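A single protein chain has been omitted; all remaining protein chains appear in their positions.
Residue numbering begins at 1 within each chain, and the chains themselves are lettered A, B and C in the order written.
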Amino acid sequence: MTDAIGKIELAKMFAHAAEEIRREHSYLSELDSVAGDGDHGTTMLRVAERLEAAAGANTPEDLGHLLRDAGWSVMGVDGGASSALLGTFFAGMADAAIGDASMDCAQVARAFEAGLAAVSKQTKAQPGDKTMMDALVPAVGAISAAAASGKTVAEAFETAASAARAGADSTKDMVARYGRAKFLGEKTRGSPDAGAASVALLFQGFYAGLAFERKG
Amino acid sequence: MTDAIGKIELAKMFAHAAEEIRREHSYLSELDSVAGDGDHGTTMLRVAERLEAAAGANTPEDLGHLLRDAGWSVMGVDGGASSALLGTFFAGMADAAIGDASMDCAQVARAFEAGLAAVSKQTKAQPGDKTMMDALVPAVGAISAAAASGKTVAEAFETAASAARAGADSTKDMVARYGRAKFLGEKTRGSPDAGAASVALLFQGFYAGLAFERKG
Amino acid sequence: MRMKKFINDPKHLVPELLEGLALAFPNKIRLLGSNIVARAVPKAAGKVRLVTLGGSGHEPGLSGFVGEGMLDMSVVGEIFAAPGAPRCMEAIRTAAKGDEGVLLVVLNHSGDVLSGNIAMEAAKREGINIQRVLTQDGMSGDPAVKDRRGLVGFLPVYKIAGAAAEQGASLDECCQIAERMEQNTRTLAVAVRTATHPSTGQAIFELGEDEMEIGMGQHGEAGTGRMKLKTADETAEIMLNMLLADLGVTAGEELLVLVNGAGATTLMELLILFRSAARILEAKKIKLVRSAVGEFITTQEQAGFQMMIARMDPESIRLWDAPADSPYFVVR
Partner (left out) sequence: MRMKKFINDPKHLVPELLEGLALAFPNKIRLLGSNIVARAVPKAAGKVRLVTLGGSGHEPGLSGFVGEGMLDMSVVGEIFAAPGAPRCMEAIRTAAKGDEGVLLVVLNHSGDVLSGNIAMEAAKREGINIQRVLTQDGMSGDPAVKDRRGLVGFLPVYKIAGAAAEQGASLDECCQIAERMEQNTRTLAVAVRTATHPSTGQAIFELGEDEMEIGMGQHGEAGTGRMKLKTADETAEIMLNMLLADLGVTAGEELLVLVNGAGATTLMELLILFRSAARILEAKKIKLVRSAVGEFITTQEQAGFQMMIARMDPESIRLWDAPADSPYFVVR
């Protein structure tokens, strides 16, 4: 058994990620209403739906095309900042996977790094600014590190999921500088960032999708 | 002593009428808010002010001119139906008094009849329709009757005041067919008409102004 | 509900808002003394003048429609109160300076009618050539009431008679055009939430939290159709059917449909309501030839709207489409 993910694995990852979002969507909206406009959970529900559909029946076998379609489909959610950035993330992964029906851990790392680079082109937000970047940057970093030290894909996502969770939790004590929340300054301290919480849920789902697959 | 009223008497009549209105203006607004727009007291305060001023210093000695100016001044109140009709009433009295510095009881009766005729040209409302006509028509009728039977001016206004009061009271059980109230139909039964109540107060003041004069 | 309005001394509401209007639209209107709004540049000599009158607190109605192709003058009363006859007389005299005829457009509310009539009679005694049209488009919802209120139906009358006057029609012609338009117009108002009177801070009327009322007057005067809240589609259907029946509209006829916001009802809602109306007309094969959606006459921040229909013909369509340049109604 080669340690790689193909369309079937991606579908399970997306399905589990969607499941996490559906379970937590009210909490996500609640977080967004502290400093934002309270719609983040609703937006993420639509994102989850499209992500799931993107790896469903009648979608490309080529993972590059699949990810590009997934990204543009997520961008197509009328949701504001989060769907645009998450869509950019998936679409950004595409080039690293064009022509491939499966990706090994090194390829997965390259794809997630490319996704992060695409997002970084769209936002100046850095870790520490209390945005989804606080979860996304360490999560992608963890995958790269895992790939470099020869870990399996599942192990890579296990470390990525806990890095994303830790990053999201760390936003609790930060002050927002990007997005709608930026105008509130100090008032934003005390509760975690909604987008970062979503990213942690997505990576938790990715890992669960793979872990389930391996065990199942 | 001839039994007649001149400018001095008219001034006292208007002043006492104004006093009555000032005392009852909140009640008048309250009555208007049952079926109308609740502004009748405010309008009548302005009417009272202008009536008082119309017989004050630097106003014509000729009662005809004085009454015409008084009427147009009252019509100039931005108040809606009541100020327009009451202004018409006073302006309508003018022709019967042009050139006179005083009026005896017969002249007073002719003037009030002319005032009523002018009002009747502006509204189709009749006694029974729950409007100021329910007070105005019997009041003017009482003056005419008093003049015909040789009563004094003061006696004429005494009967006029009680006729107006009785007329106003009778509106309590009527259903409105004119003014803003007309759209409410049966809902208007149970409380007296605001404009009729005002007319009763005016005639009560007219009488008080004369009675005070005679006694004083 | 506490009054949260940006005002100064409530006694000065009317002069202040009119001064704001004149400062904002200096090339369209100007103020004459005593709260009369006139066109900045009077119409060419020899053309019929349109004069209207009415209370304030309904902005942009009525003075927002003074301008080229519409009104020549608007006599402005206090909040919700008709202007007195003497000022109406003053406006008519000024408008009639050059011997042109004057068409007085009066909305059917007792105070306005009385002031208008008294002024008109006085003007006639001075030899002024004047005629009056009374707009009474507003159904109360009770078929027994024959005397209707003047609601937003003044707008097509101003527009169409204003265009005719601008094009040189005689006073008789303008009056006939206005009368014809008026007779072919029906409006129903619905309210769902009251407003506060800006002078007194009091609520204008009361309505339950789940109620709406069809057939109301411009100032919250009661209608006859108090009912539970309905959807946009249901509300539009109830109202449009009442309007069509009352005006006797049949398939194939051509209509102007106007949806007027009362104040707090959003343009989003007005557009959704207009869509409902347009679809119902389509199903009935009645032709929607012209339309207007927005706030033309308001009652402070009342929530609700007026739905108006008017039967059109080629002549009235042509006049409706003619250029106009008032502060709050511009046709290019």
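To be clear about the criterion, a residue touches a chain if its C-beta (ideal position, glycine included) is under 8 Å from a C-beta of that chain, and two chains touch if they have at least 3 such contacts.
All values reported here derive from a predicted model rather than from experimental measurement.
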| item | value |
| --- | --- |
| Which displayed chains the hidden chain touches across the whole complex | A, C |
| Among C:A38, C:L53, C:A169 or C:V192, the residue in touch with the chain that has been omitted | C:V192 |
| Candidate in contact with the missing chain, chosen from C:E19, C:E126 or C:D313 | C:E19 |
| Which residue of C:G98, C:G201 or C:P323 touches the chain not shown here | C:P323 |
| Residues in chain C touching the chain absent from view | 2, 4-8, 13, 16-21, 23-25, 56-57, 59-60, 64, 68, 192-193, 198, 209-210, 212, 229, 231-233, 235, 263-276, 278, 288, 291-295, 298, 300-301, 303, 305, 323-325, 328, 330-332 |
| Sites on chain A contacted by the missing partner chain, in the whole complex | 37-39, 43, 72-73, 75-81, 83-85, 87-88, 122-123, 178-180, 182-185, 187 |
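Here is the rule we use: only the chains that are shown with their structure count from here on.
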| item | value |
| --- | --- |
| Set of chains adjacent to chain B and to chain C | none |
| Longest centre-to-centre distance from chain C, chain (CA-based) | A |
| CA centroid of chain B to CA centroid of chain C, Å | 33 |
| Chain A and chain B, separation of their C-alpha mean positions in angstrom | 82 |
| Chain centre separation (chain A, chain C; CA means) in Å | 56 |
